[in-house]
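The complex is shown incomplete by one protein chain, all other protein chains being positioned as in the whole.
What follows is chain A.
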């Protein structure tokens, strides 16, 4: 278990922090990033509408990360190796792609793909683990 606790736990913590930082940066520059993705899609789409949608999406993703931090730091999901690998993969990937989307222009729909795969999927499993841990008092899924 030493290799696991030496590397997987810090890696999971760092990938979560990375994803959260990028989301906060997008939240701060909401208008700019909405304008950019609308320009990529070459639509006459409403900027206010897009900003509203992005605001909801980013806020929701940040809320999901807070839930994951609760599960992680409370110890419920800290020692689930396979979940940790999934988590590192998802959040690392999301952090890389979202930081690229800040530098380049991508389609608006890309954010929602990232949201579903890299935020909603891990938080769904996290919720099951927290439920198992706190309500059913089981150690594994």
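Just so it is clear, a residue touches a chain if its C-beta (ideal position, glycine included) is under 8 Å from a C-beta of that chain, and two chains touch if they have at least 3 such contacts; residues count from 1.
Methods note: contacts and distances are computed from a predicted model.
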Record-based protein name (UniProt) of the chain missing from this complex, from "RING-type E3 ubiquitin transferase", "Large ribosomal subunit protein mL60", "Transmembrane protein 231" or "Trafficking protein particle complex subunit": "Transmembrane protein 231"
Residue among A:7, A:59, A:74 or A:109 that touches the chain left out of view: A:7
Which of A:29, A:59, A:82 or A:109 contacts the chain that the document leaves out: A:82
Chain A residues touching the omitted chain (full complex): 3-4, 7-8, 81-82, 84-85
